[in-house]
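This is the structure I have questions about; it appears just below.
Only a single protein chain was left out; the remaining protein chains are all shown in position.
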Amino acid sequence: MHDSIILRTVARLLLPLLLMLSVFMLLRGHNLPGGGFIGGLFAACALILQMIAFGPSFARRVIPISYLGMAAFGVFFGAIWGLPALFLGQPFMQALWLADPIPGIGKIGTPVLFDIGVFFTVIGVTTQIALLLAEEPLLFPMPPQEREHERKGAPEA
Amino acid sequence: MLVLNFVLAIVWMALQRSFSLVDFVVGFGLGFGIIALTQHVLRDLTPVVENGRGKGLGSYPLQTWRIFSLFAFALWSILKSSIEVAQIVVRPKLNIQPGIIAIPLDVRSDMGITLLANLITLTPGTVSLDMSTDRRTLYVHCIDIKDPDAVRDDIKQNFERRVIELFP
Amino acid sequence: MFTVLMYGLMSVVAVSLVLAVARLLMGPSIPDRTMALDMVLMHVVALIALYGIAVNRDVLIDAILVTAVLGFLGTVAIARYIEQGRS
Amino acid sequence: MLASMVLLMLAAAPLGLIARREPRSLIGWGLALIPFAAFVVLCTQIAAVADGVRLDEAIAWAPAMGLELRFTLDGLSLLFALIITGIGTLIIGYGGAYMEKDIGLGRFYVYLILFMGAMLGLVLAGNVLTMFVFWELTSVTSYLLVGYKHDYPDARRGAQHALLVTAGGGLALLVGLLLLGYMTQQTGVTGSEAYTFAAIIAAGETLKLDALYVPAMILVFLGCFTKSAQFPFHFWLPGAMQAPTPASAFLHSATMVKAGIYLLARLAPGLGGTLFWETTLVLIGGFTFAFGAVVAVRQFDIKALLAYTTLSMLGGLVMLIGLGGKYGAEALTANILAHALYKSALFMSAGIIDHETGTRDLNRLGGLRKYMPITMVIVGLALLSQMGIPILLGFVAKEWMLKAALESSVMAPLPILALSAIIVGALAYIVAAWRLFSKAFLGTPHPDVQQHHIVDPKPAMWISPAIPALLALVLPLGLLPALSVLLSPAASAVYGEAFTFELYLYNGINTALLISLSIIGVGLGLTRFQERLATLRGPFAKIDAAEVFDQLTNGMLATATALTRTVQSGKLRTYILYTVLTFIGFIGVPFVLFGLDLIMITADSDLHFYEVITAALIPIGVIATIRARSRLGAIIAVSIVGAMTALFFVLFSAPDLALTQLLIEALTTVFLLLVFSVLPVRFETLSPPLIRIRDGIIAAVAGLLMTGLVLASATNDLFPPLAPWFLANSYPAGQGDNVVNVILVDFRSFDTLGEITVLFVALLGILGLLRFRTKPSDKRAIDELPVIMPGDTVREELQTPVEIGARTLQKDTPAPQQSPAGQGEAGMGGQSASGRISPG
Amino acid sequence: MTFIEIITFGFALIGVSFMVLSSVGMLRMPDLYTRIHAAAKAGTVGVIGILLGVAVHSQDVLTAAKMLALIGFFLLTAPVASHMIDRAAYLTQVQATDQGVIDELEGRYDLETGQLR
Amino acid sequence: MANHLFLPFIISIIGAALAVMFAKQRPFARTVVFTSVLSMVVYSIWLLFLVMNEGRQVTQAANWAAPFGITLIADGMSAMMLSTASLLMLGTIVYSFYSLDPAYERYFFYPLLLLLLLGVSGAFLTGDLFNLYVWFEVLLLASFGLITLGGSRPQLEGGLKYMVLNLFGSTLFLIGCGLIYGTIGTLNMAHIAERMATIQEPGLMTAIACMFLFAYGSKAAIVPLFFWLPTSYHTPPVAVTAIFSGLLTKVGVYSLYRVLGVVMQNELQRLAPFILVLAGLTMVIGVFGAMAQMNIRRILSFHIVSQIGYAIMGLGLASAAGLGAGLLFLVHVMIVKTALFYIGGAAELIYGTGDLKKMGGLAHREPVLATFWFLGILSLAGIPPMSGFFGKLALLQVGVSQQSLLITLIAAGVGLLTFFSMLKIWNEVFWKKAYADMSKLPRVHPGLLLPGVALVLLSVALGIGAGFVADYSAMAGMQVFDQVGYITSVCGPDGCEAAFETALR
Partner (left out) sequence: MVLILAVVIGALFAGAIYMMLRRSVVKLILGLILLSYAANLLIFTMGDGIRRGVPPIVVNGETPPPGTADPLVQALILTAIVISFAIMAFTLALAYRANQAVNSDDLDDMVSTDKL
């Protein structure tokens, strides 16, 4: 069934808006409801919207980075920001803050950078899982007889 | 694309609740990054200004006026027809003749079609059901069709005319 | 006084929410239920907005409203997969 | 000195592998130097021990558990140690010649030397746990020796029976010894000291009065009776005859089976003398003595006959310990020595006969006197000693045994019972001995015997049995006083006080002598009816203890199968049902018992109508999910629950939660659609109404329990919570206004680090799950191999528990292989050994 | 009550009443397609009303701008949802009410190829 | 502040992330994982001796003071478990090099192993209840991934049952955390311990303690919550089953020791008789299950359940000596059971099946494999001088000295049945002669033997060096049972309540 043009156009329109919103959610998280998880989920929703509108293969090309790589990078990025404290002889992941806030973004410290790591992990994991699940029937189609049995039962849907 | 970038910068400033230059720079930078990252998705969302196909669309201020007039008209027609539908719902006896009508379209661009379809759906009483594969005809379900042709003309005159000015 | 009115309105929306859920439970076909779910989400948005007014913390609720609107993602997904006969 | 002797011998075991190469007989005698060296060292101690010197060495092993390697040398230990090393030397030499053509001799010697070291350690141990360590090692090495020819199912079965019975008894013994140690600790002795024999014996008086005395003794007896093959645990000994003859000669006659006797003797001074002790030992010992002897008469396989006489003598020794007193102790030491000598000689001779003629079946032998004169002499001497014919050591030992019974101070009926058992046993000994001698050496040779060119073996082989046989004759003639130097310290160790005694051949007419001579007379008379006696179908004919043990095992396997099949049914639903019922039981019972009164229901003043609606819609959503008739309907119903929860979080001031819940809600719906849209459409209700009602009730009870727990816990404010600290420190210390997020990325950032790892692992798992599909490889190496080798499996190998279960449950199937030839009451290895010629 | 509050309540009331009407409409309407009209109405007028109320109540230009952006965002997504549901319903043969006068879409779908003339 | 405690986390998280990021360069990814585990082994053994000399090591994550921040604490028990776990993981990685077909590597087999070790190490080192839940979930998900990797039907069926039952257990653990916070108001284990100590009579706390007994009991596969183990453990490749047998149920037991042993001691005393009953049932049903099987890995799997009964007996004896004995037994059984899986797996690879009826004649064919299998079952049956003897002896000794004779006799009896079912494997696979000519069967690869042999030798060494091990586990047992010592080392000399009040002012 051909995908509805209306859905596709709206999806494309929403993409930049939602991504912007997700970054905003991430950065304001420390002071107002938001943060790494919520920002990450936002961005993931935006990408999954593309998947629903255009199908998984298109969604994979929306961002030219492998989502698995992004997830691994997120974990790595999140973990390394605990190390600076260790070098100063403090316990792992102790918060270290820059003296004055960066205009336009706000105070930056290891917790915020850790939150950015969380952000990328969430995007990478959620989107990759969605794409894996969506591509599954295309790569390994269900055995045919399964299909007949399905049609037999009058689908209420 | 540039327009989109500016829009994003403005959105960023609104979100940040501060309109300083620094916020604009940050907003624009972020917008630039996002558009660069996903530009092949956004490629043919032709913004109003750059579309030069025939019809000499006149200058930029005229376009902005048209946007606002479309916006105002939309709000007005939403209110009007929602009251109509409300009456239908409230009246104890339901005498409505719902049905699906086909409307030949002149508008071509994605944005145009989407805007038109959404406007039709938004005005209660009409829901755009589907678009023919060759994007020639739009099928709309109406809650109460006294005279099919009247409805078709009403939609084409009021909505399509205004939309086509913006997104041919 | 104003807040009491607001709570009143919220209760009205709550009743309307129950009606929407009724449709969702009865709805013969899945598109009925999907539409009803969409209605429920609208009512959630409405309740959150009214609550924001009543408790006077408008700044907090904007993020929530955006998310509530994102609920449409679920509705669209359901519709999308119904129509593909994949169900 | 003692520790190094034991540990060196254990360490020397691998040297046995030299015997993989030729000439094995020479290597055998070379290796015999190991035990011989120990024997010599021990001999140097005889004098010192006789003067009451008591060597005591200890190496700490696990002091926290009272475990140390403590070795002591007193009379009793010396006697056993000398037997072990002396006969050990002969056995190893003999083994080299006996298994000259078998490359496995290397492996055999490793096990044998390991056993010898363990046995030595057992008898020299000063600490009960040290003894137990070696006790278990002897069981294991015996298993390996009996199962030497493990290709044959009978060997495996015999080995398994031997190990399970002795190891089972060993475990009971361990608990018994721990009880003894614990009781000794109660009397004030601390640490590993409490586990030494000396301390236990010293505390004997108080231990005997302790309530735990009887259970401890029962457990210790279990260990000893299984090890020393007392009735009803005797059946493993005949089964163990599957072992190569050198092993049978060494383990299952002279040493290992005497471990139980050694332990009882060692504990006797401290824990002996109670009514329970005496009655148990005399009854069981006496019965085994008589029973074993009687059964021996009916055997056709020489080794089986010797096995039954061995377990009978072991019964006798147990009885002697029970009888107690000086004479009991003396008789014990004398008989231990006498039996060790003649039985090892007989076993080795049986090996020679088997080695030369190829069979041990008395029906297929006969007339060997013309072919094997030397063997005949050796067997003759040994049998005379077994029959207790005067001037042989056996006669002296039997004299003392009768004296012990006559003079014993134990409670009334026991001495008479003991005496009658001795008489019956002695008579049977005589008949069995004569039957062995006459059928093997006298009479006309059996046709098989005639064809083979049978002759006496090389001296390297007959020298080993010859020495103990000669000693049985030489010792009584002149060395009795010298012997008492060895036996007195041993007897005094068993009796508890030091005393000396003299063995004598003749010391005037006394009742013991008269009984002994009359026994000989009657015995010789009975030999005329030996064949009829051999085939007498007594009351015990049908019970084959080994068969009973097998049926017990199969019965247990059948119950195990039945239990597992019901418990582990495979249905996930049943597992979840059991789990939920356990949940209700584990948490419900204590909660109902103790927690109910804590439930406080407080009115909530500013409750709003819309809050009630929001909350009420959640259960409605749950019911909708349950009753949904299609998957998409169910997904939508679940969405209501999610949406209402999110709304609830908004209304009760948890913005971050509401945001996360709504987003997760949308994504969950998408994921569910992606997967469910491919699964089958209909939601037919699969289970019958009755099941659904039952599940409903269980679910409701679990829900009710959870409601109760929530009510009891939420209103409980016994202690101030942590929350205020986070509210206070979020801005100043955490540099952030959104306290929840500050907790997530700073205060408890370690949780969040774990959480993103959870996400990451989930992704890796899903990636592997969806994209990685291994093809089941169908080619297997074993498929082309020829079917299981048909063969010498005389008895059906333990089939799968399933088949056994089936077989055992149908009661009527006949026991397999009722062999035609006279089925001995408890034929060796449960099989008619007569028909089997066991190679090598 | 202050003037601002009155206006807020006004907008909110309009919004809520339209929502209630649409809920009622959803229950009363004979078939799915007519019900979608009622639902769409709630989405549009109902929420817009309440959001305008919030904008007014906040007495802050920025929040009001944000609310307008939100209304815009909402106007973009709500119709798409209704459209998708309507389309899905038609494709899976959910029958319309018998009072239906005309159906110019009749027979235009070619289910196999997914084309629509 | 013992900041070295963070090393295991840093090593494994960054190691795993790198291994996935550079998954294309297979050799690099493999060495990253190997060096990570190797350094974990070295670190944990160093920690073992550090704790022995200097006592408990404590630090606070992100430097927020107890009871508010997350505490990491390593005492004797955690050091013992951590070093054994990382050693076994090293063994599994070496074993996988030789036993596993390379395709597994492309789907992140080694990073999953490393993350499993991360979860386990986190559970051993954390001093915070909710943080324990998080590390539980890490190791759970890693185990879900590992058990299903390969996608064969048995793996999927078994994996589904494994997952659902474990999820139910871990959700109840989460609910338990909630209830504890609701009633006791804190999440720091030391603080909970201090506050719960003031509750004398049985009440709601007993029900909540039972909930933890249920949650950790289902993870430790005690009766009647063990169904997930036998149905799924025999389905993945042997290397996976081996490491599962050494780690997963043991984390459940460790959590029982930590939460019931340290935090809820009053409740432990009350529940002790009930726990002993569970221990007995677990021993018996586990060994009965093993006797009914005719497949190597299924027999060994049921034995895991049976051996957990012994560890629960240690808990049921509810004393420093009991816990010490339990720990000694636990370390022994982790090593020996994993070794038996390695060796059993090597035998299986020769025949291509684990069905005893199709195997046989291996004693002559592979004498080294036979010898170490025999030594392994000796150790499992508790025959001296193997480590098993000391494990069992310690438990029986404490059982006797605390007059719980019934459980002691059951423990001894089940030991015999264990030996019986292990002998069945010895008889059928090694001694029975099944095939006339076995020359066509493949020979066992030395690499496959290396881990199994090494661990059996370790069991012998632990037997001979039992003095040190016994002392260490006795010390560890005392450390666990010494609630005051635990509280003061986490929150300072005047306890957590005082620290709590000063911080709030």
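As written, the chains take the letters A, B, C, D, E and F, and residue 1 is the first residue of each chain.
Methods note: contacts are C-beta pairs under 8 Å (C-beta built on N, C-alpha and C of every residue); 3 or more make two chains touch, one makes a residue touch a chain.
Quick caveat, the model's predicted, so the values are computed rather than measured.
Colleague: Among F:Gly151, F:Pro202 or F:Gly465, single out the residue that touches the unshown chain.
Modeller: Reading the full complex, the residue touching the unseen chain is F:Gly151.
Colleague: If the missing chain were put back, which residues of subunit C would it touch?
Modeller: 55, 57, 60
Colleague: Touching the missing chain, which residues of subunit D?
Modeller: 561, 564-565, 568-573, 576-577, 580, 601-602, 604, 606-607, 611-612, 615, 618-619, 622-623, 625-626, 631, 634, 638, 641-642, 645, 648-649, 651-657, 660-661, 664, 667-668, 671-672, 674-676, 678-680, 683, 686-687, 695-696, 698-700, 702-704, 706-708, 710-711, 713-715, 721-724, 726-728, 730-731, 736-740, 743-744, 748, 751-752, 755, 758-759, 761-762, 765-766, 769-770, 802
Colleague: Residue by residue, what part of subunit F touches the chain that was omitted?
Modeller: 130, 134, 137, 140-141, 144-145, 148, 151-154, 156-161, 163-164, 167-168, 171, 174-175, 177-179, 181-182, 185, 187, 230-232, 234-235, 292-294
Everything that follows uses one rule, which is that only the chains that are shown with their structure count from here on.
Colleague: Which chains contact both subunit A and subunit E?
Modeller: B, C
Colleague: Using C-alpha centres only, name the chain that sits farthest from subunit A.
Modeller: D
Colleague: Taking each chain's centre as the mean of its CA atoms, which one is farthest from the centre of subunit B?
Modeller: Relative to subunit B, the chain with the farthest C-alpha centre is D.
Colleague: Using mean CA coordinates as chain centres, what's the subunit B-subunit D distance in Å?
Modeller: 87
Colleague: Find every residue in subunit D that makes contact with two or more other chains and list them.
Modeller: 630, 632-633, 655, 659, 663, 666-667, 670, 674, 678, 681, 746, 749-750, 753, 757, 760, 762, 766-767, 771, 773 - these are the residues of subunit D that touch more than one other chain.
Colleague: Could you check subunit A for residues that touch two or more other chains and list them?
Modeller: In subunit A, the residues touching two or more other chains are 1-2, 4, 6-7, 10, 13, 17, 21, 32-34, 38, 42, 45, 48, 52, 68, 71-72, 75, 79, 82, 92-93, 95, 137, 155-157.
Colleague: List the residues on subunit A that touch subunit B in their complex, please.
Modeller: 2, 4-6, 8-10, 12-13, 15-17, 19-21, 23-24, 50, 61-64, 103-105
Colleague: Which residues of subunit C touch subunit D once you look at their complex with the stated criterion?
Modeller: It is residues 7, 10-11, 13-15, 17-18, 21, 24-25, 30, 33-34, 36-37, 40-41, 44, 47-48, 51, 60-61, 63-64, 67-68, 70-71, 73-74, 77-78, 81-82, 84, 86-87 of subunit C that touch subunit D.
Colleague: Looking at the complex, which residues from subunit E come into contact with subunit B?
Modeller: 18, 21-22, 24-25, 28-31, 33-34, 36-38, 40-41, 44-45, 62, 65-66, 69, 75-76, 78-80, 82-83, 86-87, 90, 96-97, 99-105, 108, 115-117
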